[in-house]
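One chain of protein is taken out of this complex; the other chains stay put.
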Amino acid sequence: MRDESIFDLDQLNEECGVFAVFGHPEAARLTYYGLHALQHRGQESAGIVTTDGEQFRVHRGMGLVTEVFQNDQLERLTGQIAIGHVRYSTTGGTGLKNAQPLVFNQAQGELAIATNGNLVNAVRLRRELETTGSILQTTTDTEVIAHFMARSQKETLQKQVKEALNRVVGAYALLILTNQELIVALDPHGLRPLSLGMLEDAYIFSSETCAFEVVGAKFIREIQPGELLVLNREGMVSTHFTKPQPRSICSFEYIYFARPDSDLGGINIHQARKRLGKKLYEEAPVEADVVTGVPDSSISAAIGFAEAAQIPYELGLIKNRYVGRTFIQPTQELREQGVRMKLNAVREVVAGKRVVMVDDSIVRGTTSRRIVNLLREAGAIEVHIRVSSPPVIGPCFYGIDIADKKALIAANHSLDEMCKILGADSLSFLSVEGMLEAIGRPENEKNRGHCLACFTEQYPTLIEEENQYPMVLGGER
Amino acid sequence: MRDESIFDLDQLNEECGVFAVFGHPEAARLTYYGLHALQHRGQESAGIVTTDGEQFRVHRGMGLVTEVFQNDQLERLTGQIAIGHVRYSTTGGTGLKNAQPLVFNQAQGELAIATNGNLVNAVRLRRELETTGSILQTTTDTEVIAHFMARSQKETLQKQVKEALNRVVGAYALLILTNQELIVALDPHGLRPLSLGMLEDAYIFSSETCAFEVVGAKFIREIQPGELLVLNREGMVSTHFTKPQPRSICSFEYIYFARPDSDLGGINIHQARKRLGKKLYEEAPVEADVVTGVPDSSISAAIGFAEAAQIPYELGLIKNRYVGRTFIQPTQELREQGVRMKLNAVREVVAGKRVVMVDDSIVRGTTSRRIVNLLREAGAIEVHIRVSSPPVIGPCFYGIDIADKKALIAANHSLDEMCKILGADSLSFLSVEGMLEAIGRPENEKNRGHCLACFTEQYPTLIEEENQYPMVLGGER
Amino acid sequence: MRDESIFDLDQLNEECGVFAVFGHPEAARLTYYGLHALQHRGQESAGIVTTDGEQFRVHRGMGLVTEVFQNDQLERLTGQIAIGHVRYSTTGGTGLKNAQPLVFNQAQGELAIATNGNLVNAVRLRRELETTGSILQTTTDTEVIAHFMARSQKETLQKQVKEALNRVVGAYALLILTNQELIVALDPHGLRPLSLGMLEDAYIFSSETCAFEVVGAKFIREIQPGELLVLNREGMVSTHFTKPQPRSICSFEYIYFARPDSDLGGINIHQARKRLGKKLYEEAPVEADVVTGVPDSSISAAIGFAEAAQIPYELGLIKNRYVGRTFIQPTQELREQGVRMKLNAVREVVAGKRVVMVDDSIVRGTTSRRIVNLLREAGAIEVHIRVSSPPVIGPCFYGIDIADKKALIAANHSLDEMCKILGADSLSFLSVEGMLEAIGRPENEKNRGHCLACFTEQYPTLIEEENQYPMVLGGER
Partner (left out) sequence: MRDESIFDLDQLNEECGVFAVFGHPEAARLTYYGLHALQHRGQESAGIVTTDGEQFRVHRGMGLVTEVFQNDQLERLTGQIAIGHVRYSTTGGTGLKNAQPLVFNQAQGELAIATNGNLVNAVRLRRELETTGSILQTTTDTEVIAHFMARSQKETLQKQVKEALNRVVGAYALLILTNQELIVALDPHGLRPLSLGMLEDAYIFSSETCAFEVVGAKFIREIQPGELLVLNREGMVSTHFTKPQPRSICSFEYIYFARPDSDLGGINIHQARKRLGKKLYEEAPVEADVVTGVPDSSISAAIGFAEAAQIPYELGLIKNRYVGRTFIQPTQELREQGVRMKLNAVREVVAGKRVVMVDDSIVRGTTSRRIVNLLREAGAIEVHIRVSSPPVIGPCFYGIDIADKKALIAANHSLDEMCKILGADSLSFLSVEGMLEAIGRPENEKNRGHCLACFTEQYPTLIEEENQYPMVLGGER
């Protein structure tokens, strides 16, 4: 499941990761480790803001967490409260201006905001702000929230936040920092993941639980849809800024985004993926000699498929670990070499074999076609694609870079057509029902607790017409 | 199997990689792709030298291939002949001075040299050169060869090379470039890998065959021990610069170094490792609930072990892909977080389970101890270490960064002691016989064609006393 | 006339320079040359914004014009309209955020602003903006103007600008760019310099006329106090946004800031300074052997003094041209060496001589004392300081970095005390009357057309109390 460019073989752009620490003397350093554990959610920029109760320290930069932060920077980031952010990588780079956390000077003092997600009424809200005299500095939706807070005449920050959040519609995990308080909120549908942990007496917030492990914190609970937490000198208070909706957590977190060692809704991601692979074999068995997964995100599903099928699981595709971000575009005649820079088929493993190629998802289909081709060139006599998620037929407006409907192969072609386009001997997708069963969330939630919009076109919120192109909160339009 | 630093969880330092193209209009670009495929053999520096028959173009830099080369640099590297080099990463960095290919101006004109390997009489040779009036610029053994060539009074380059190679003793895959000729040589024991491929009419040389796939070349054959190839306007001529010895290819290439999609001696690396895992189960079975491998190099062996044992293979350890080269050392109190930046145990997978942890090798044991610890903290009730190679009891003098005998855990402790030190419930190594059988090289070669020195202390060459500490050809002492 | 730091021997911080081109195919390149000619007015950052009528191209950076702009950047700055800015250098750096031109996205589209000068009611205006819901991104006064424009409900840009300018009080030369229009304005007192030139059919605006020479443009006229020029498809229209006040051009432009090859009010700067030197001799003659000037800004005055006095003019003080911006602070014991890095007395010239040291101004006196000391150590037997401007007794609120009254030597000491503090044999300042006569502006303007506030404490505008510390428009507070 990846896009057109021959170099973006496995990048479905993620929508950022957030991390926060409240009440620890090493707040910045813990945030550094936490962001590093969330690095897969965004590689374009990284930033940390700390406060010592008096003033902010800010460091943001383009690149990976380990590139942006050196020891010097961390030492300057003093204070017991920190919020951090990693931002997804786009081709064509968007520059430091949009790197989060965003920092503002308001009448009440300094304010920092970091979000993961996307608003679906941002276009209208920006226009409203601009025509009534506000000047927006970034192209992020995050700034829209800050401006509504600045305009609020309410007397406390908490009330200003509530007023602002009741103007915006969309998906967001939100961190707001002042020199006195940390405020944490999740959108009314709980579309994005956000969890609470503790390390000794300190509160930790993270997009994924794997970061708790890394910093040695204990997972406490997930933040609830519509919940708003206020942390200050008096401790932590939980309220709701709106009537919560049933949880609709993004399915793609299970399928592709989250790290295998994270848990989501009490379910381990690796094991969920392995079950997706097993279920896929049950729904679409095939006779074959080897099972291989498209690295890295499809490995768990491939292992599950192989176990269920009793077919050997092999490393039939090798991903180069040193890919880097500044590729040299191949010349026309060396185009194939460019493809193989990222991914190579192992001749000895696949030559003369019937190969099952397990992929976690197919969006445009261009990459899958190339991988089939690599396998055939390496001598595979049959290639059977098994996809451990349902066909993607609708765009995402909540922060995942799933494009325009016209580009989605499954929205425009029958299964047979797709199989032909991809050059496979057979092609099967997992059913929506099978997926939900394999993931295994409790039955008593609506949609069983998932956002399935990209598979069903049933969106949990209203999508305003002028927003009907994908945007990224914490991203650039 | 790796060294003391908490950040070097999986780096047994490799000894460099070489790649060459003779007779292709896109020589530099092919070399770029080739070096990228060999990046796992060295991440410290990268360099390419090309010639158009008139003059050299040189570009070298510190860092990964994709960092060192941008399009601009490649465009300047004109010419149909190119040699390239990637160099291993040491802690404490050694600087650009030693980045290869080394380039010299000699009486006969420009000369570039790139090597993979290590000399075992270099200390004496350097002293000889210096006391008789030569000035050495680098601390690489490679330069020693250049000086002996410069001093040779023979009339052709080929004869000068032969004279020089008969002075040096050790392990090396060697590329020498002038504006007229490319010379390729392998040490008399064939300790290091080097293969010949073809892309249309162009000759390609590479440390590993995976790079042939990447550039679209066809594998032709491996270079023979003591072989010297001269490529010039008249074509390619093969000779020997010395009486060849039986092949003694480094065992660690199979166990750890080479990429899974490379073949060596006609044997695919991934499959050899899977067989090592199977054989390991046969020699040392264990009752357990899950099998996990230390990523990345032990994955193939773990899959083989799991298949043979009929125990589920799981991702029990997750490696962070975004580790980067400039870590911030953790403070004392965040030491554990530092460890987990690289590797994290998956609680849901191992909690309450009897875990087989397959590792490809154990050198010092420090990392293995930490991984056992990670698994136990994540709730594993038993941890059984299974090592898919024999105990390492002797240092390597041929280019692998296997240190001082005093640091080798197996050279100083019994199996029981080791098991206790590592904190495991049981510990088993593969036997030398089992390893050779699993790799499966033809029987009719002495040592079955392998260098087993680090397992047996039987070194295929004389080791001069003053050289009895590990050095790296293409590295710095 | 310079500040405390031993390294800032000759930096009275200038308040920026602006340059604009309307209607030339090489607009960005001309602006690059123009800014380079204005480099003495600001070395901290440089920036250019161009428009092709459809969209902006922006490049800004920290450092000198030649450091910020390479050919690549200039080539991307397409379009026939450009505005540019150089910003003064502060110790303690202020970062890219405040680099001008500032660029905003407003309801009506993109907007860029560049200013030279300082507002005197900015503190109150910022507070007003923030408490009514605006978020300011920079700490520049320039942004205040943009916010008042954004809030204006007037229907044209020109009217919005007028409304905003009627809210602010202070000194400013102002450039505003949209994709359709260039607007140019000067404060009601004309405190800062700004001139109009033409190059073929293109209009050029520059803080100083020397930049016209450099780009080959012809000087047309100076912009008038309170004038507002609108340039668009229909041509250029001149209006006034307020009732103009009598011109009060900053005296320090003549004394110190402007480049010797600029003209201001029709008067060449070098020649004005030479007359200041002559007048100074007339007012305060002295018997001596050599005349020397403090390089570079006092050279013209020293030549004038020497000519009038018929005493040889010599290079008694040599300034190192390669000073650079990142000095290494000297250790305590090498403190004197640090001083001499910038300025050295020429022993052979001054030893055994009675020396007249001409300085253009004295603010704190610390540097003058050091220079006297250098001359004495080099053997001068008498040192007579002659200052070609009156004593500075009041701070500047209009954009010159003349500090706190407590730091001004002449505001706190009698002439005799000063002479003793500076260690001179005699000390004389030019009178205000003498200065005005020497500069020679026409008599019919109030104050003869000068702002004399720092010499007389008569400020041409009201200074709000909360603004009574020096601020810099286009600078950071």
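The letters A, B and C name the chains in turn, as written, and every chain counts its residues from 1.
Just so it is clear, contacts are C-beta pairs under 8 Å (C-beta built on N, C-alpha and C of every residue); 3 or more make two chains touch, one makes a residue touch a chain.
None of these values were measured; they are calculated from a predicted model.
Chemist: List the displayed chains that the omitted chain touches in the full complex.
Modeler: B, C
Chemist: Looking at C:C16, C:L30 or C:V392, which residue reaches the missing chain?
Modeler: C:L30
Chemist: In the whole complex, not just what's shown, which of B:T131, B:Q310 or B:S414 touches the removed chain?
Modeler: Selected residue, touching the omitted chain: B:T131.
Chemist: Any idea which of C:R87, C:R126, C:H270 or C:R364 touches the chain not displayed?
Modeler: Missing-chain contact among the listed residues: C:H270.
Chemist: With the full complex in mind, choose from C:I83, C:A114, C:I223 or C:V349 the residue touching the hidden chain.
Modeler: Counting the whole complex, the residue in contact with the absent chain is C:V349.
Chemist: Which parts of subunit B face the unshown chain closely enough to count as touching?
Modeler: Subunit B touches the chain not shown through residues 104-107, 127, 130-131, 133-137, 146-147, 150-152.
Chemist: At which residues does subunit C meet the chain that is not included here?
Modeler: 26, 29-30, 32-33, 36-37, 39-40, 43, 64-67, 69-71, 74, 210, 213-216, 259-261, 263, 268, 270-271, 274, 296, 299-300, 303, 307, 312-315, 318, 320-331, 333-334, 336-338, 340-341, 344-349, 378
The rule we apply is simple: only the chains that are shown with their structure count from here on.
Chemist: Determine the shape of the graph in which chains are vertices and touching pairs are edges (line, ring, star, complete, other).
Modeler: Per interface graph, the chains form a line.
Chemist: If you average the Cα atoms per chain, which one ends up farthest from subunit C?
Modeler: The chain farthest from subunit C, judged by C-alpha centres, is B.
Chemist: What whole-number Å value describes the gap between the mean CA coordinates of subunit A and subunit C?
Modeler: Comparing mean C-alpha positions, subunit C is 51 Å from subunit A.
Chemist: Can you list the residues of subunit A that touch 2 or more other chains?
Modeler: Within subunit A, no residue touches at least two other chains.
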